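Only one protein chain is missing from this complex, and each of the others stays in its spot.
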Amino acid sequence: MIVVMKPNATKAEIDGAVDKIHRSGLDVNISKGAETTIIGVIGDKKKIANLQMNMMPGVEKTVRITEKYKLASRNFHPQDTVVDVGGVKIGGKALAVMAGPCSIESQEQVDEAAEKVKAAGASFLRGGAFKPRTSPYDFQGLAEEGLKIMRNSADKFGLKVVTEIVDKDDMDLIGAYADVFQVGARNMQNFQLLRALGRQSKPVLLKRGLAATISEWLNAAEYILSEGNPNVILCERGIRTYETFTRNTLDLSAVAAVKELSHLPIVVDPSHGTGRWEMVRPMARAAVAAGCDGLIIEVHPHPEQALSDGDQSLTPKNFERVMDEVRSIAAVMGRTV
Amino acid sequence: MIVVMKPNATKAEIDGAVDKIHRSGLDVNISKGAETTIIGVIGDKKKIANLQMNMMPGVEKTVRITEKYKLASRNFHPQDTVVDVGGVKIGGKALAVMAGPCSIESQEQVDEAAEKVKAAGASFLRGGAFKPRTSPYDFQGLAEEGLKIMRNSADKFGLKVVTEIVDKDDMDLIGAYADVFQVGARNMQNFQLLRALGRQSKPVLLKRGLAATISEWLNAAEYILSEGNPNVILCERGIRTYETFTRNTLDLSAVAAVKELSHLPIVVDPSHGTGRWEMVRPMARAAVAAGCDGLIIEVHPHPEQALSDGDQSLTPKNFERVMDEVRSIAAVMGRTV
Amino acid sequence: MIVVMKPNATKAEIDGAVDKIHRSGLDVNISKGAETTIIGVIGDKKKIANLQMNMMPGVEKTVRITEKYKLASRNFHPQDTVVDVGGVKIGGKALAVMAGPCSIESQEQVDEAAEKVKAAGASFLRGGAFKPRTSPYDFQGLAEEGLKIMRNSADKFGLKVVTEIVDKDDMDLIGAYADVFQVGARNMQNFQLLRALGRQSKPVLLKRGLAATISEWLNAAEYILSEGNPNVILCERGIRTYETFTRNTLDLSAVAAVKELSHLPIVVDPSHGTGRWEMVRPMARAAVAAGCDGLIIEVHPHPEQALSDGDQSLTPKNFERVMDEVRSIAAVMGRTV
Partner (left out) sequence: MIVVMKPNATKAEIDGAVDKIHRSGLDVNISKGAETTIIGVIGDKKKIANLQMNMMPGVEKTVRITEKYKLASRNFHPQDTVVDVGGVKIGGKALAVMAGPCSIESQEQVDEAAEKVKAAGASFLRGGAFKPRTSPYDFQGLAEEGLKIMRNSADKFGLKVVTEIVDKDDMDLIGAYADVFQVGARNMQNFQLLRALGRQSKPVLLKRGLAATISEWLNAAEYILSEGNPNVILCERGIRTYETFTRNTLDLSAVAAVKELSHLPIVVDPSHGTGRWEMVRPMARAAVAAGCDGLIIEVHPHPEQALSDGDQSLTPKNFERVMDEVRSIAAVMGRTV
């Protein structure tokens, strides 16, 4: 931590600040500039994390220097992490493509979707059985019935299942059907859920919160990792900005940022990231070109009949077209689909 | 819902859109302007909520007209709601002031804080026993030990207890000590927690999410109300913007907006809302002048020793000064403290 | 400036960074922590401003410590600035109230507005003769005709004139009629306009840009001040956020921030800040309670006929009510209206 003193800070104020740092069991390094004195705080990271200096007289501001996450950081784990989902890899040479309807509605619907997305090259079936919805009056998902349907379809067509968990009490139930737990944007800082998922070993797809910084996101991943589960996959799904044309603003620079700051694999969700099906194709291409490790895309056999998010779902035919283009971009990136 | 057709939409496209609406069991009202045809959708609100039109050929965009929340809406409940917390009212003539340390650290600390805030005019003791923290390595609270300390202090000095719940499994435990459950910004859309709190009757202080719209916030309140608990108090605590000087941007216009849209009482948290103790005083005054029903303020007997958020905590002496000024503003507003 | 090295930075990389700083004519202060080495850069502010370190090998990030503005800073000018507009003060004990229609439309309209706002306690007539509008097809203002109308009304009723300048070529023309130049949010970083206004002596009301940080805003003020004109009044008018219920998000904490960082007076515009006339009253009260030095409010004798921004304009009667309430809050603040 750096403590910046006010230009007119008195000697007594500087001494007071230094004294407080010393009493906290920390060391200082003082740097007197032309106008400003700056105090560098040295010592135990945990003590620094709890040090509060802004209310001390003469202090202008403090600047925190180091990130708190460690297990998620590339600094301490330079090698890329590859998550293995029953033989299917996320983070390796092959892109992981997850596709399927927003909500699970019926076996017929999911079978149709699963068959088509498998044929087009997806290796994961995505779909919601427990849906977090803005209004309590919206469709909330089929629960266990939905999980069964997904598992059936997935087994029939050779896919893995990724589905959202919104309540840690559902962990065993969902775990009995799914291969990957998805944590949605609204729950990115539901720390109890993260800890619970960290105490088991199935992979977790951690979506970025609606207004989460990359640092907060990696700290959220740290909650899972620090409990012992190393199988975390990050998912960029758009952030909230002032723009209203798109549902969210898909932040593809987060892919490059995560690749620099962390070793964890990252997939991109262009469906929620834009909220407009016509934009899924260009954004899927762009995400792969940016260097992501996979895509998660909403595909519904009949989007016009979808119970949720039909506006952002692709038809199987449009998904096929996306996959064709993604495949070409992936080849340029030295990757396969 | 309004469906706006593209300027060059064909008759077949317009007919197709109308047909889909009819097949969904809804009626239309067609309005042909010079350039654009607009289709108003009429009928059952739930059917409209699930209608997806953006993927239909010729459709430019859709505009949703009505809010989904009902029990939280002033349209259907014109009278102000007053929440009664064991005889202390929130939403009536008297402002409810909640004060205390960010984290509960020791009986001595809390007693000192409680005595002082009571003397200055607070009627609620606030403090965290279960702390949601960005990093897993930060201090996470004293749990039940902290709850006991709060209850002790509160009883000693005649205060009510408001404290955060982060896990629905803790509901009975916290409920045994607290008078009001607080739901933090990170959990505003933790719908399982909201539902659980809706199925009991203790009041709930629902903080606005970091990047939640007012509409989403009122829909979150609806989750509690729709389960049967009418005792919801809203709390504005600052939203996330691009500005970095303050920790958050305190949105006082939300007070006026909530007063227009809803009958629920609203309190303001200038401590988290700014993240800077020097700003708590002016923002507390402004919040009362904007028409809020109460304040929640961090007060620590020794902010420089606080285990969390010391930078935004007031000393008891500064809190007293805030209360003096708030009292004068409240008088102008026809309210008491 | 602080240069933070990566945890695994080599000695050669640290030496390389230090060497570059030395070659830039600057000194260093090195602080070796457990994990990270931090280099404090000391010396001439201008040289530091132009130092680029992020592309040096081993550098994790750089943190700029000091603000670039000086004349606008309270650190170097502790006393509050009071701007004198022909005898009417902005920044002193009395609040400056500026009121009038968004656009100047006719002599009759402005006379009616001017008479009413003067009677209610305003000392400035505001109104637009040159309007910056999002679309080229919107009403752009009456230009010189509008200026004449304003001057007439203002003289008739004893008011000062504040009006927007959007083009430095209009400076003489507008200066012939107006007492205060207003720079709108869209032009906050139109540096040529700011410089031109700095080279004359009439006061300038500088609105905060739509997405400007407080630091950028004070740097924009510095453009005017550094050319020799000390008469700058800041104006908070709402910032752009994700919230759509209000037109902008009025950031009243900016009032407290400006009071801490700068000596310049600050007024608040609750009309543009919210975009909703029903919110002007609570936000005007809150702004005064937050400590602002004045208000700028849209008042139109017949808002339902206004050529622009009628939705956020008050009737004279509503304005009177605002003024009554503002007066009571001002009294508590030890100020007059």
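Residue numbering begins at 1 within each chain, and the chains themselves are lettered A, B and C in the order written.
The working rule: contacts are C-beta pairs under 8 Å (C-beta built on N, C-alpha and C of every residue); 3 or more make two chains touch, one makes a residue touch a chain.
Just so you know, these numbers come straight off a predicted model, no measurement behind them.
**Q** By the document's own contact criterion, which visible chains does the hidden chain reach in the full complex?
**A** A, B, C
**Q** Among B:Arg186, B:Arg240 or B:His300, which one is in touch with the chain left out?
**A** Considering the complete complex, B:Arg240 is the one touching the chain left out.
**Q** Out of C:Gln107, C:Asn152 or C:Gln189, which touches the unshown chain?
**A** C:Gln189
**Q** Quickly run down the residues of chain A that touch the omitted chain.
**A** Touching the chain left out of view, chain A contributes residues 211, 213-215, 239, 241-246, 249-253, 255-257, 259-261, 273-274, 278-279, 282-283, 285-291, 325, 328-329, 331-332.
**Q** So which bits of chain C touch the chain we can't see?
**A** 20, 46, 49-50, 52-56, 62, 68-69, 132-139, 166-167, 169, 186-187, 189-192, 195, 209-211, 216, 219, 222-223, 226, 240, 276-277, 303-311, 313
**Q** Tell me which stretches of chain B touch the chain missing from the display.
**A** Those residues of chain B that touch the unshown chain are 2, 4, 6-8, 29, 31-36, 38, 40, 42-45, 63, 65-66, 75-76, 211, 240-242, 244.
Assume only the chains that are shown with their structure count from here on.
**Q** Specify the contact topology among the chains shown, as one of line, ring, star, complete or other.
**A** Its topology is that of a complete graph.
**Q** Distance between chain A and chain B based on Cα centroids, please, to the nearest Å.
**A** 25
**Q** Using CA atom averages as chain centres, what separation in Å is found between chain B and chain C?
**A** Between these chains, centre-to-centre, one finds 30 Å.
**Q** Could you list the positions in chain B whose residues touch two or more of the other chains?
**A** 211
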